[in-house]
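Questions regarding the structure given below will be posed in turn.
The other protein chains are all here in position, but one chain of the complex has been omitted.
This part shows chain A:
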């Protein structure tokens, strides 16, 4: 079997003495959709923040695509091909859908300030190429009719999709989704799930996502990791995790 795209080894993190993550280890295989589940405060968002460098682990290591690191800057993580969306709306709110998506391509830009100012060199061809890539993703996520709208004027569910488009347009090899379906109704969740699945299939993007809705998780993911108070209590296929007594005690048994 090929090497996992993401390997976490004994990752620990604490905030002011409180352990958020406790010697956590697991692998994410290339091309799979991996769901992180667990009660609030289990350390799921902290874990995503470590993978793309927003936080620094106290100990342990992360290997991505064969590169091992303890600490990585978020910009470097993005360049290596780790894309991400945010739990709370983090779009560029005064910009249009198109400009938000184009912003996701800035790290691929090879043009300079002078070229932008005077329209010289590769500026025109890059602008055209980026426009095509952005419009492709906008079409893919069914955002074409919102393309020129300012994002802050769009409904919440559509904004979540714009966030996904902005992350996806740079063709990340690993996509981290922090509660992409939070606050959505069942229809919107189903729609979002199908977009995530389609992105995973069409672009061979590995996905790590945080989600609370168990029916969504069970239907969408190939692999589930269960966290409770910073420890891993379950790791396997949705079927295995569903039957794991520790998981049932920690999470599934509680009423949500």
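Keep this in mind: contacts are C-beta pairs under 8 Å (C-beta built on N, C-alpha and C of every residue); 3 or more make two chains touch, one makes a residue touch a chain; residues count from 1.
Throughout what follows, contacts and distances are computed from a predicted model.
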Checklist entry - Hey, which one's the missing chain according to UniProt: "Alpha/beta hydrolase family protein", "Branched-chain amino acid ABC transporter permease", "Acyl dehydratase" or "Outer membrane receptor protein involved in Fe transport"? => result "Branched-chain amino acid ABC transporter permease"
Checklist entry - Given the contact definition stated above, which residue among A:36, A:78 or A:174 touches the chain not shown here? => result A:78
Checklist entry - Quick one: which of A:19, A:116, A:222 or A:242 touches the chain that's been left out? => result A:116
Item to check | Interface residues of chain A (partner: the chain not displayed) | outcome: 52, 54, 74-75, 78-79, 83-84, 86, 90-95, 99, 102-104, 106-107, 109, 111, 113, 116-119, 123, 126-127, 130-132, 135-136, 138-140, 142, 144, 147, 166-167, 170, 194-195, 198, 202
